[in-house]
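A protein chain is absent from this complex, but the other protein chains hold their places.
A and B are the chain letters, set down in written order, and residue numbers restart from 1 in every chain.
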Amino acid sequence: MEFVQNFPFFSILISLFSGPLCSVIGGKAARRINLAVITVIGAMSAAVLNFTIRSGEAYVYLMGHFPAPWGNEIRVGVLEALMALFFCVVMFLSMVGGSLERTLEIEAEKENLYYVMVNLLLSSLLALIYTNDLFTAYVFVEINTISACGLIMIRQNGRTIEAATRYMIMSLLGSGLLLLGICFLYDMTGHLLMSNIKEQVQLLHATGDYHIPLLVTVSLMSVGIAIKSALYPFHAWLPDAYGYSTLSSAAILSSLVSKGYIFLLVKIFYRVIGFDIVRDSKIVNVLFAFGVVGMIMGSVSAIKEGNIRRMIAYSSVAQIGYIYMGFGIGTTAGVIASLYHILSHAATKSLLFVAGSGLTDASGDSTSFFDLTGAGYRNKLAGVAFTVGSLSMVGFPMFSGFISKLLFAQAAVDSVYYKLLPALIALALSTILNAVYFMKTVIRIYTPAKREEVQRRGFKNVTVADQKAKSVALVCFIILNMALGLCSEPVVRLLREGLGMFS
Amino acid sequence: MNLANLANNYEEAVAMLLFVIGFSNLLLQKNLIRKIIGLNIMDTAVYLFLALKGYIEGRKAPIVVDGVQSMEAYVNPIPSGLVLTGIVVSVSVSALMLALTIRLYRRYHTLDLDEITTRLKKEGL
Partner (left out) sequence: MDAWILLPVFLPVLAGVILLISLALEKRKKGEEQPDTEPGEAELRSLHKYVAVALAVSGVLALAAAFSGEYSVTLFELLKGIPVYFHVDDISRLFAVVISVIWLVVAFYSFVYMKHEGKEQRFYGFYLIVYGVLMALSFSGNLVTMYLFYEIMTLTSMPLVLHNGSREAIMAALKYLFYSMCGAYLGLFGIFFLYKYCDTLTFTAGGTLNLELAQGNITILLIAVFGMLIGFGAKAGMLPLHAWLPAAHPVAPSPASAVLSGVIAKAGVLAIIRVVFYVVGPDFLRGTWVQTAWMTLTLLTVFMGSMMAFREPVFKKRLAYSTVSQVSYILFGLSVLSPVGMTGALLHVVFHMVIKCALFLTAGIFIFKCGETRVEQFRGIGKQMPKTLWCYTFASLALIGIPPTSGFVSKWYLAQGALEAGVGVFGIVGPAVLLVSALLTAGYLLPITTSGFFPGGIVKHFKIDEKHEAGSAEEASVRQSGQENNSVTQADVGRVAETNRKADSLEPVPEMLIPLVILAALAVLLGLFPNPLINFAGRIAASVL
């Protein structure tokens, strides 16, 4: 066993313990520790990724000294390490990008508490990514929910508390279903470790016993996670939560938290149940239908929205729909497209949130669509970044969104007949709707504002030098986005390899 | 599926019934406190289910005081462990929910979430 194999465990542990540490020190120090922790964990994940690519197979890491059926395990493959690395990168950039807003919007004496939440969130995300134990996954799902709730309500106004409450309620409904599903599985198979459950489930499937309970279990877990990750009809909390929380929270929530759950769902599909059984269970068709509806309805809501933050939030609803549609196609190609979209959406959505806030900074902190007129001139970098993000969302070649659309469409074309047309039509429609609201915004921010209006409202020009941290984050996000858009082949290959290691 | 099955597994049926009650309360009630009660009912139902599944009639807890007997003498301790973990989780979640409720009540003097939302919209925040 090589030393690098310990890193996944270390990274969970470091982030877990840096949480309480942050609670007893001051805000500034907590912030430094937080960034350091994310950096260290990112570096570790990169090392692990490198290791797994070289070794070409996944490895299992015992937690404690008990072997397989009893002990708790961590399992690390290419996909897990890649996700961990990517989450760290996005989280780091989001934290850097939102640092200014945090000092403004969070009471100074509570700032360290924010970092407690972020560290806990990171540790729970890592645990969700790495764990091989279903019940551990459940516990960390709850920790994830609680810390995400903290992230939403740290900025104290009525909206955020209401949003946090709604978020909690929806999340609890979801995790209740998930927990019940896990209990059913445990009841049927007698195991909690994913690999062991899968053996038993395959056996059950082969003999045909417990057919209906198995179906119910798969549905419970899928629906539970779908609720938690704000699939279309369960998205009511989302626009408020993303729209009114502080910037780094919105970026992290939209790009990471829901993706953590979705990644867990992928693990359940591949490592717990087996994708063939999931496909036979027809639950994928339900996910497909909801995904397709979400793609359209999310965009429609976004078009109607006059507040730019909420508009970006609604766009998330549509993007989550894309991801579920990919699962719903029911082929490995579809799942790979969804996984790629997780990455692409994480990179793009956090970029949009940060860029959007850069634009509102130049418009007297007003998030109203009309006040953004000419904001692209007042804050040039944010304008460019927002344009890049929008183009990526619309699926313009060169940016990451194009590749995920390409992958989705390829997957759809190769799928069964009755899914092909809905998928492609939904993709086309949703793309056009995306173009409607994002291009509208881009044009708006590049429409010159009347000079008197700008002076009357006291809109200030924002230069790179004014917002160094945000600018750095924006530039990095743009690079990340273009890297995903232009050099997607290695990433897709890693995803494919990683998914291959799942079974 | 016949009724005899249901009668034989009435404990599980009760657990499921409780789960549904809790779930629908959490989902449909307007009052936040009732929602939280629903949440607890839901969680408890799951623990009941787990505990039921973990218990086998006529066996003891695996606490060895008078020498190890054969494997068949003990029940699996893991389900109970899971229940304990689950309780911890649900307690912390309930606490958070209650804290949120207090916050909201102090601000808006109502426990009705929909009304709070309408008021927020009126505030135009």
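In the analysis below, a residue touches a chain if its C-beta (ideal position, glycine included) is under 8 Å from a C-beta of that chain, and two chains touch if they have at least 3 such contacts.
If you're wondering where the values come from, they're calculated on a predicted model, not measured in any experiment.
Shown chains touched by the undisplayed chain in the intact complex: A.
Here one chain is not drawn; of A:L21, A:V139, A:A241 or A:L407, the residue touching it is A:L407.
Screening A:A435, A:V462, A:C476 or A:L494 for touch with the missing chain picks out A:A435. For chain A, the residues touching the chain absent from view are 380, 391, 394-398, 403, 405-407, 409-410, 412-414, 420-421, 424, 427-428, 431-432, 435, 439-440, 443, 446-448, 461, 486-489, 492-493.
As a working rule, only the chains that are shown with their structure count from here on.
Those residues of chain A that touch chain B in the shared complex are 135, 138-139, 142, 145-146, 149, 153, 157-159, 161-162, 164-166, 168-169, 172-173, 176-177, 179-180, 183, 186-187, 192, 244.
Put simply, chain B touches chain A in their complex at residues 19, 22-23, 26-27, 32, 35, 39, 42-43, 46, 49-50, 53, 78-79, 82, 85-86, 89, 92-93, 96-97, 100-101, 103-104, 107-108, 113, 116-117, 119-120, 123, 125.
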